[in-house]
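Worksheet: one structure, shown below.
All protein chains of the complex are present and in place, except for one that has been dropped.
Now for chain A:
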Amino acid sequence: MLKLHHISKQFDDKVVLDDINLEIGTGEIVSLLGPSGSGKTTLLNLILGLTPMDHGSIIFNDVDLTHVPMKKRGFNIVFQDYALFPNLNAYDNIVYGLRNKKGSVSEKEVQEYIDFLELKPHLKKRIGELSGGQKQRVALARTLVTNPKILLLDEPLSALDGVIKESIKQRIQSIAREFKLTTIIVTHDPEEALTLSDKILIINQGKISQFGTPQEIINRPENEFVEQFIIKQLQIKRQNIYNLFGEMYA
């Protein structure tokens, strides 16, 4: 269980996050959804421990992590651009962290992750030779072998196209189920958030606009912002799809 209490953050004079309170259950997939500049990435970095917060506290499984440095929190992230190391091949990227913590993960477990993410044929490839989806999976594998207590994903789908997008989405869901891994995802795409996660935190201008399951958000939008920017967008999309396929396929 991850608890955020009264979290605030300012950059210079600009309030980026304003009194955020949140509870995330173990094994849940939670999306942080909001327009650009809403503060969602800052919140992610704050949970990770990369950005220090001004006020508030972070509690994970009853341990106060507010002043615990990033490296000791035991969370891990996959960045939007993956940040893979181009001087190493796919396999060496995946096992990069194991050199620092010898014996933490067995060779068998590493192989399991590799099989699970279907990376076997690509292990000897250089990073430049991988496709977008393959890079994403290598980055996921590299993060997963460190056994993170929480997996953070920054816009994991934004750099991928169509079909790959859907398959990575399923992959993320099955990782969370399979390894009972709490997963927090930043996205600006309502469709992505609502189809991928158990709960969605909608952020607007640094404040929580609504926090709930996809059904709650669709059926009971709590305010104008959710209505206008989230539901409206999905309705337009639905209309476009209807127009393409015809009502009967709805």
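Note that in this section contacts are C-beta pairs under 8 Å (C-beta built on N, C-alpha and C of every residue); 3 or more make two chains touch, one makes a residue touch a chain; residues count from 1.
We take it that contacts and distances are computed from a predicted model.
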item	value
From "Sulfur compound chelating protein SoxZ", "Protein phosphatase CheZ", "Protein-arginine kinase" or "ABC transporter permease subunit", the hidden chain's UniProt protein name	"ABC transporter permease subunit"
Selected residue (touches chain absent from view) among A:86, A:121 or A:246	A:86
Among A:100, A:215 or A:243, residue touching the chain not depicted	A:100
Residues in chain A touching the chain absent from view	50, 69-71, 76-77, 79, 81, 83, 85-87, 96-97, 99-101, 126, 142-143, 146
